[in-house]
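A single protein chain has been omitted; all remaining protein chains appear in their positions.
The block that comes next holds subunit A.
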């Protein structure tokens, strides 16, 4: 047995063991991807936390929306001709109005797919009539197609060959809703990229995360187990390969951040933030953790800091000059992160190293901007 296991280890180039919140081990081998999906099926419902305004604000800010990416050209599907951009001269007021419009459109594009608990099966028997046994040897499905009823509230019942009239289960409901009220882009049969593990795997290996997540959003309802399985596999793949940047400025970053925070595995993301010297976002991430789990020692301090960070503009790239307020805020952030690393991190040495690197870089930046100020003579 041990020999077999050793062989297994040698065969797979790399085996990473990561600790999950449910103290369940999942193995990842690079030869053939085997991530165990985890769905929101525990006792606790993630929806109230996900929809709370504090968490929404944090997730939106962590998305780091860059309008150049939010409004990038995608495919021309559904459009015959791509529109050529138009250039206009605008007054200040008109420009402000246009920017407000663009912000609204970005909000729409960045609307996060909801995170909810998986649904319970429907087992509602409406009537039993043994005298109907033998009426037919197939099921009858009855759909109420009354105008203006939402898909979720539509009456769909089935009469089984044994005479029982019952409410249909979710898969049948979904199929019939799609039959009578088709949703554009959703297929009646599950696309093969979701059913075939190898194909999903190859998509993930070629880093087509957004395509997978977008399509999963159309194909499934957010409370379906298959949706949550596919998204969880994708999120874990992103987390392992640190491809966070591919999801930034898309609507999927928030749910991913929520997912990894919910499952207590934010260390990789935290390390990435520290390495790219985004300390403010690192503080926001700790605040997110505190909102969801409430397990930080310096929780109140973090929350106070979040209120200072949120009004500041989003840093899409490293700033080339620092004001005194910036320096003060960033120093507070560094202190906060230090406490977090000591108290709650599972990747202490690496994160401390990254933080130390940031400190050195930041010291240089401070000296540079103070020197520049002095040289300009307004110190």
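FYI, a contact is a pair of C-beta atoms (placed from the backbone, for glycine too) under 8 Å apart; a residue touches a chain by one contact, two chains touch by 3 or more; residues count from 1.
What we mean here is this: contacts and distances are computed from a predicted model.
J.: Looking at what's absent rather than what's present, what does UniProt name the missing chain, "Cytoplasmic tRNA 2-thiolation protein 2", "Small ribosomal subunit protein bS16m", "Nuclear transcription factor Y subunit C-5" or "V-type proton ATPase subunit a"?
T.: Options "Cytoplasmic tRNA 2-thiolation protein 2", "Small ribosomal subunit protein bS16m", "Nuclear transcription factor Y subunit C-5" or "V-type proton ATPase subunit a" considered; the missing chain's recorded name is "Small ribosomal subunit protein bS16m".
J.: Of the residues A:51, A:71 or A:180, I need the one that contacts the missing chain.
T.: With A:51, A:71 or A:180 as choices, the missing chain is touched by A:180.
J.: Looking at the full complex, which residue from A:129, A:245, A:295 or A:367 touches the chain that isn't shown here?
T.: Checking the options A:129, A:245, A:295 or A:367, the one contacting the hidden chain is A:129.
J.: From the listed residues A:38, A:63 or A:143, report the one that touches the chain absent from this view.
T.: A:143
J.: So which of A:97, A:155 or A:314 would be touching the chain we can't see?
T.: Residue touching the absent chain, from the options given: A:155.
J.: In the full complex, which residues of subunit A touch the absent chain?
T.: 126-127, 129, 131-136, 138-147, 155, 157-159, 163, 165, 176, 179-180
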